[in-house]
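One chain of protein is taken out of this complex; the other chains stay put.
Chain naming follows the written order as A, B and C, and within any one chain the residues start at number 1.
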Amino acid sequence: MALLSFLEAIREALRQEMRRDPDVWVVGEDVGRKGGVFGVTQGLYEEFGEQRVQDSPLTESAIVGVGIGAALYGTRPVCEIQFADFIFPAFNQIISEAAKMRYRSNSDWSVPMVIRAPYGGGVRGGLYHSQSVEHYFTSTPGLKVVVPSTPYDAKGLLISAIRDPDPVLFFEHKGLYRAVREEVPDEPYTVPIGKAAVRREGSDITVISYGKTLHFCLEAAEELAREGYEALVLDLRTLLPLDREAIVEAARRTGKVLIVHEANKTHGIGAEVASIIAEECLFDLDAPIRRLCGPDIPAMPFAAPMEQFYMLSPEKCLAAMRELAQF
Amino acid sequence: MALLSFLEAIREALRQEMRRDPDVWVVGEDVGRKGGVFGVTQGLYEEFGEQRVQDSPLTESAIVGVGIGAALYGTRPVCEIQFADFIFPAFNQIISEAAKMRYRSNSDWSVPMVIRAPYGGGVRGGLYHSQSVEHYFTSTPGLKVVVPSTPYDAKGLLISAIRDPDPVLFFEHKGLYRAVREEVPDEPYTVPIGKAAVRREGSDITVISYGKTLHFCLEAAEELAREGYEALVLDLRTLLPLDREAIVEAARRTGKVLIVHEANKTHGIGAEVASIIAEECLFDLDAPIRRLCGPDIPAMPFAAPMEQFYMLSPEKCLAAMRELAQF
Amino acid sequence: MITGTPSRLAELGLTREQALEMYYYMLLTRRMDERMWLLQRSGRIPFVISAQGAETAQVGAAYAFRRGQDYFAPYYRDVGVVLVAGMTPREILLGAFGRQADPSSGGKQMPNHWSKRSLNIISGSSPVTTQLLHAVGVAVAARMRGDDVVVYTACGEGSSNQGDFHEALNWAALHRLPVVFFVQNNQFAISVPLCKQVAGGSVAARAHGYGIPGVQVDGTDVLAVYGAVREAHQRARRGEGPTLIEARCIRLTSHSSDDDHRRYRPPEELEAARAADPLIRTRTEWLATGLMTEAEEQQLEQRVAAEVDDATEWAERQPYAPPEFALRHVYEEG
Partner (left out) sequence: MITGTPSRLAELGLTREQALEMYYYMLLTRRMDERMWLLQRSGRIPFVISAQGAETAQVGAAYAFRRGQDYFAPYYRDVGVVLVAGMTPREILLGAFGRQADPSSGGKQMPNHWSKRSLNIISGSSPVTTQLLHAVGVAVAARMRGDDVVVYTACGEGSSNQGDFHEALNWAALHRLPVVFFVQNNQFAISVPLCKQVAGGSVAARAHGYGIPGVQVDGTDVLAVYGAVREAHQRARRGEGPTLIEARCIRLTSHSSDDDHRRYRPPEELEAARAADPLIRTRTEWLATGLMTEAEEQQLEQRVAAEVDDATEWAERQPYAPPEFALRHVYEEG
């Protein structure tokens, strides 16, 4: 066991998988000598050399397209998109190619590729260094979308993603990189893709979240407990495929559901989660299904007051949770 | 009044707006002498010349990016993407640029542009000539997304879109181009963006749809009426922004809601519609909110049996509507 | 210039038998294509997109690659390429009919979206030019593994304007990867002529910007194409990197069965195109130079006709996949 930050846990997963399997390699902008703009790949270039830790040209469509080709050949590229906001030039390669390759060839060809991207705001990154983009991918069968919230899960889920036979998008909230630390086993281990985790038991309300906002919800839940209400907090962890059973089970337990995410509300992840509940256990509900999300604006502004206005917080979560508990 | 097909109504809207406003122009692949692969722009090249009806190179990102620049200058480009399936190379220009230009400049700059694209299946187009892509855009504030289902609306909504000060995605179901005809006023008129329309009154169940599947629902509703159940059928017409009032009102009226669309179910338009209902009028519901959609597979297959398996039909709609009515 | 003479074969290191095999593939490509039009016209298949006019370019190019060892990321016109790569007429027609036994997609994809892993033919999509990046990625991975692999990839001249073309050439050139980019310039992207697609008018000229050779070759001269591609293949194997080859081709048919090129091509132009039919040119010249005898040509015609008939009848009799097959292979099935 070692006390690792979220970022260190991701790096350890990469290093251990690269040591285990010579077919695993990393490619992206500045991932080499610089070790990535956030330092995630630091040390890998020195250990594995420039062929397995490739600085790519500034071309996202090529990072993913070349990754697809290399995966078709049988290697396991881990592509880094420097900021999730810059994944859109690669959208066609991801949606039209990576997601459909196995399907259209009846598993004759497959794309065992991981696409890592830092996402999320609260870092004064303005419109284009703060976005949450997970919902642009979750409507596309053939892809898997993973968003860890803890160092333990980050390591275990990334190892699972690298070993997964299908393309996995792996989104890492920048705000967690250095903010959260925990004891993480030294040896490699996997956390299953497609399984949510109950982070806190509770009988009064159910809060469903993932990524950074999950921590806000947990903090708020402690506060709410002092007010006499116990919140069940579910961490989705994987957004595609969603863990329907866990969602329905968590909703049934309390009959009051709040879904929380940083991405803007309309057509966000919360919409599908709410729909699953409205489909599967409507009559177990004692309150309307609530969503607490970012505002419906194009992206997060730069100036501190507007950024804070956009960002969620333990206080905002607590207010919404209290209101639901008292409903 | 003239009896126009869906396709003719769209062409008439283009022609009338181009006659009205010299700043309106059309650009896309094969829109010129060929008149578009579906013939939508036939005759425009001859009437308005090659400057206002421009054959573009085979580059979607440029079609949209150049359109954005031309819109910034004050003209009103109507960009055609030959098939909705091929809009993804332009995704970055649409999401990062068109959608955010007004916001990031506080209305100093704006992008009065329309992007037209034929979508939908049932034409033996296989994976890449059959897709419904509306849900990739509806989570992005700054954009508007319109999907007409009738010739009258197609003309009126396209005229509204061309006159709209913000970027509008206008999706036309290929299966409607020649299949539906109706009397359409000769003069230009507008249909408001953002307003749904009740296509059929009913008190037993509410069916919410748009585009081609709307017609399946209406057909099924007649059949269902013979069985003694009256279905209220709501045509969303605009998917961003959604007409919340109309959705909630329609759901309240019957307490039983079925949402129908051709796009695959998970994280589709139906998810947001269901969530709005579960948020606004949960206690008015007498049945779980149902969604009848395409299967969750990467895209629609080519072979006839698999294509039919994917496509909805009046029969499939009737079955789902009957089940809900009898719930 | 005469396409085929014994001396020219010698220069290219080709035997007469090989030349005749190339002719067989060109003829097979043409007859397969003609058959698919007939099937489409008679409503037995819904769609055709044609290789007619590009047989010399496709067969000449593919013949320079090593079946079963090199990789292919072709585009939708490459009937001749996949035939040389090892696909059978039966397999191609299974795809046209959309039958379950179709090795490319089991009927999921439209015709001409070939795929077969055992032949190193990579599954292609419809959005153009994406496959160029896959070809580069295959080359990256093969180099990593130390494998002797050269990758063939192709697109049309209109598609060469897509951003992915630029990104693929740049990446391949940066790492001197063994990729041959083969652009079949038939002067049209559906209805849009070269002058409205390719600024400067030459796709090959774009190679220099990446510091790699750009070769323009007469796509109607099968041996010229073979020579140019063979050289590119050799450069690639020597570790000297990618080559961009632009083959000037002719489009004899409408873009596809959904198009009518008389809307945008004047009769004279269509006449001229037909007069320059590369297959007829090859036959005439090869017969004239004695590279091929009348008897040999007759034999090949008969052999091809028999194969196409067999493939058509057999493939059409094969069953469709069941409707629920649409749900299969979204993810690896445990």
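Odds and ends about this structure:
Just so we're on the same page, a residue touches a chain if its C-beta (ideal position, glycine included) is under 8 Å from a C-beta of that chain, and two chains touch if they have at least 3 such contacts.
Just so it is clear, the model here is predicted, and its values are computed rather than measured.
The chain not displayed here makes contact, within the full complex, with A, B, C. In the complete complex, the residue from C:54, C:138, C:151 or C:173 that touches the missing chain is C:173.
Of the candidate positions B:12, B:29, B:80 or B:97, contact with the unshown chain belongs to B:97.
Annotation: of C:23, C:114, C:165 or C:264, C:165 touches the absent chain (contact as defined above).
Of the residues in chain B, those that touch the hidden partner chain are 23, 25, 51-52, 56-57, 59, 61-62, 64-75, 77, 89, 92-93, 96-97, 100-110, 141-142, 144, 165-166. Mapped onto chain A, the interface with the missing chain covers residues 29-30, 32-35, 37, 55-59, 61, 85-86, 88-89, 124-129, 295-298, 301-306, 308-310.
The chain not shown here touches chain C at positions 161-167, 169-174, 196-202, 205-212.
Following the convention adopted for this analysis, only the chains that are shown with their structure count from here on.
Distances between chain centres, each the mean of the C-alpha atoms, put C farthest from chain A. Averaged C-alpha coordinates give centres for chain A and chain B that are 31 Å from one another.
With centres defined as mean CA coordinates, chain C is found 42 Å away from chain A.
Between chain B and chain C the centroid-to-centroid distance comes to 37 Å (mean Cα coordinates, whole Å).
Touching two or more other chains at once are residues 105-106, 108-109, 113, 125, 127, 163-164, 330 of chain C. Touching of two or more other chains is recorded for residues 85, 88-89, 127-128, 296-298 of chain B.
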